[in-house]
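Note that this complex is displayed minus one protein chain, with the remaining chains in position.
And then subunit A:
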Amino acid sequence: MSLPQSLRTSVTPPELELIASQQLIEIIPLIAIEKTAFISGAFGPLQPPRKAQIPLWMAINLKLKKKCHIVAPEWLSVEFLQSRLDEEINEPGFSKLPFRYAEVSKLLLDVQVTFAPDDIQSTDKIRYLLKDLREARQAKSREGVDQINRGELSLSNLCSMEINEIRPFFVHAMGILTHLHRDASAEDQP
């Protein structure tokens, strides 16, 4: 078939990572590369030690070759994540995080650990915080199940990976409610 069964209902996490790694990130290059035209735009020139903005996938690739240091985004720090976690626990709504925070943080933490633990400060602490955040938010989105009705469900500040996680169940549940309602109103006016 043209589309494998596993891809029909939803997008897969690797595909979301592919999209997320299109985002720009700041690096400190260790090699000099001329300005180059890519399909997504022109990047460079890279001149050590001047900081530059390049797509995440490129940065990760260079990092694995030990050709750059990745500057962690501001939100990927203990202080920021801690404050969001506190907010998550004390406030009813979802706290505001970058839309693709789960993908970006995973990609970045993966390269940090295997190679040099230099770019992101206190990697372990950040891992714990991300996990706590994820669990706190997951609990909230589960509570959202009882708000599903046939009309509309607002999910502000939910992030891409979290949406993907709840998609199968939420879509199915709302679909059933819509069908039930349609059947009922069809019977009203025969």
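What we mean here is this: a residue touches a chain if its C-beta (ideal position, glycine included) is under 8 Å from a C-beta of that chain, and two chains touch if they have at least 3 such contacts; residues count from 1.
Note that contacts and distances are computed from a predicted model.
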| item | value |
| --- | --- |
| Name per UniProt, for the chain absent here [options: "BBSome complex assembly protein BBS10", "Octanoyltransferase", "TIP41-like protein" or "DNA replication complex GINS protein SLD5"] | "DNA replication complex GINS protein SLD5" |
| Residue of A:I27, A:M58, A:A72 or A:A102 in touch with the missing chain, whole complex considered | A:M58 |
| Residues from subunit A at the interface with the omitted partner, ascending | 1-4, 7-8, 11, 14-15, 17-19, 21-22, 31-34, 36, 38-41, 57-58, 61-62, 65, 67, 148, 150-158, 160, 163, 167, 170-171, 174-175, 178-179, 182 |
